[in-house]
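With one protein chain removed, the remaining protein chains of the complex are shown where they sit.
Presenting chain A:
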Amino acid sequence: GTSVVVYMVPQYSSIHIAAVVVSMFSTIICGFLFLLVVKRLPEHVQVDDPAVVKRLAKKLERQQIPLRSDYGYKVSLFSHLHQYSRKAPLTQLLSIPSTVIHPSIVRLGLQYSQGIVAGSNARSVALLHAFKQVIRDYTTPPNEELSRDLVNKLKPYISFLNQCRPLSASMGNAIKYIKKEISNIPSQCKEEEAKTKLLTCIDRYIEEKIVLAAKAISKYAIEKISDGDVILVYGYSSLVNNILCEAFEKSRKFRVIVVDSRPRLEGREALRRLVQRGISCTYVLISALSYILPEVSKVFLGAHALLANGYVMSRVGTSQIALVARTYNVPVLVCCETYKFCERVQTDSFVSNELDDPDDLMVTRKGKTQLENWQDVSSLGLLNLVYDVTPPDFVDLVITDLGMIPCTSVPVVLRVKNLDQ
């Protein structure tokens, strides 16, 4: 705008100079407002953009965190996502003992990247416990305020954990809560008092949002389980397992079909826990889904996150189960705590996802590993997706700690939550 005005005006009179100055200011202000209003895409979904990668590398250098490099050939549709190898954990590039990162955070990062702590509830609880340890060991440096300095201390930890494994929606919400609690600490509060206050806040968060929510969800879900039901579950969801065990204790007669898929084979853990309780189970792989669905009366699914447009983000394979269940007119129930609701909107599984180690897809049978040298074949890519999104038309009911709602009412719950806060 500025250049156009200057070009069009050959002679410089005072009015014209004033016009130039005003237009310059307005463009600057508009640009500034634009940057404020438009949310920038997170860096971990812009890996194919070299400018973003450079910016991330600079930020990590400033925070003294090593940059983890990608591994192996990436399928072109997912080239905007990171793909790491489990054999090269980030901790190998760190100096031990690390001066920048608290040791419990280092341990947590390693547990995430090696898959020792998996599942969104487990990851959030582990994160909150690690932060509690960080807060206990924290001392405010002189001339600094706890409410501002502690938040700044947490930033490199969060980048480190992000490098080990991209944060889940539940972890993101937990971090937002902690940051808000820290910045709300009044400045005249003494350090010990502030620390105990924060620790009780975190304990209360875990108690309310995870433990009590699970009890409330079980109460609603048990109403929907009737005698003689055949319930299908997929993979291992701590919440769904909890519901089934409680329903069994309340003497409901039902049997469970556990559907499992490679390469994680999480269903085996679910199967082990259910059989231990005495629940009669059947175990199939996901390829046999349409074979057993005619026997099923209900499908119970867990969720990693519930998006603002009603889409359900969950372990890869969930949308397939929902789709086939809808075809057979079997009701699909998703169980999700409200702290996993996120404001993001996504309509497909490509935009924002996670790529796991491609070497997991190699399997050794009878002493032979077929895909052993997959890196040598230039046109071969191995894709190990972690999440997918299910549209709300395939989901009949969402059970949350606030009650039973249809999938389309997620924005209402988010609005009610924001009002509470």
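The rule is short, and it goes like this: a contact is a pair of C-beta atoms (placed from the backbone, for glycine too) under 8 Å apart; a residue touches a chain by one contact, two chains touch by 3 or more; residues count from 1.
Assume contacts and distances are computed from a predicted model.
Trainee: Given the options "GATOR2 complex protein WDR24", "Trifunctional enzyme subunit beta, mitochondrial", "ALA-interacting subunit" or "Translation initiation factor eIF2B subunit alpha", say which is the protein name UniProt records for the missing chain.
Mentor: From the choices "GATOR2 complex protein WDR24", "Trifunctional enzyme subunit beta, mitochondrial", "ALA-interacting subunit" or "Translation initiation factor eIF2B subunit alpha", the unshown chain carries the UniProt name "Translation initiation factor eIF2B subunit alpha".
Trainee: Which one touches the absent chain: A:Gly72, A:Pro89, A:Pro331 or A:Gly381?
Mentor: Reading the full complex, the residue touching the unseen chain is A:Pro331.
Trainee: Touching the absent chain in the whole complex: find that residue among A:Leu154, A:Leu355, A:Val389 or A:Leu402.
Mentor: Of these options, the touching residue for the absent chain is A:Leu402.
Trainee: Determine and list the chain A residues touching the chain excluded from the picture.
Mentor: Its contact residues with the unshown chain are 224, 298, 329, 331, 333, 393, 396-397, 402-406, 408-409, 412-413, 416.
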